[in-house]
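Missing here is one protein chain; the remaining ones are kept as they sit in the complex.
Take a look at chain A:
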Amino acid sequence: MHIHVNGEARELPDDTTVAGVLAALEVPERGVAVAVDGVVVRRAEWPAAVVGDGAHVEILTAVQGG
């Protein structure tokens, strides 16, 4: 399937979960949050939440600021 992660096009196997996206892109799970199509996916839901084809996935973390 074809999805967008932080604005970049990615090709991943069908039915990949949020946890699967993070693993495939080697994102450390600690200190990050995920929104799929503008909706927050809670951490507890990551292993089961399947990302649909064409989804826009945003992975955020804390940076220096404020």
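Criterion: a contact is a pair of C-beta atoms (placed from the backbone, for glycine too) under 8 Å apart; a residue touches a chain by one contact, two chains touch by 3 or more; residues count from 1.
Everything below uses one rule, namely that contacts and distances are computed from a predicted model.
Missing from the rendering is one chain, named in UniProt as "Thiazole synthase" (options: "Helix-turn-helix transcriptional regulator", "Thiol reductant ABC exporter subunit CydD", "Thiazole synthase" or "Phosphopantetheine-binding protein"). Along chain A, the points of touch with the absent chain fall at residues 5-7, 25-28, 30-35, 38, 40, 42-43, 58-66.
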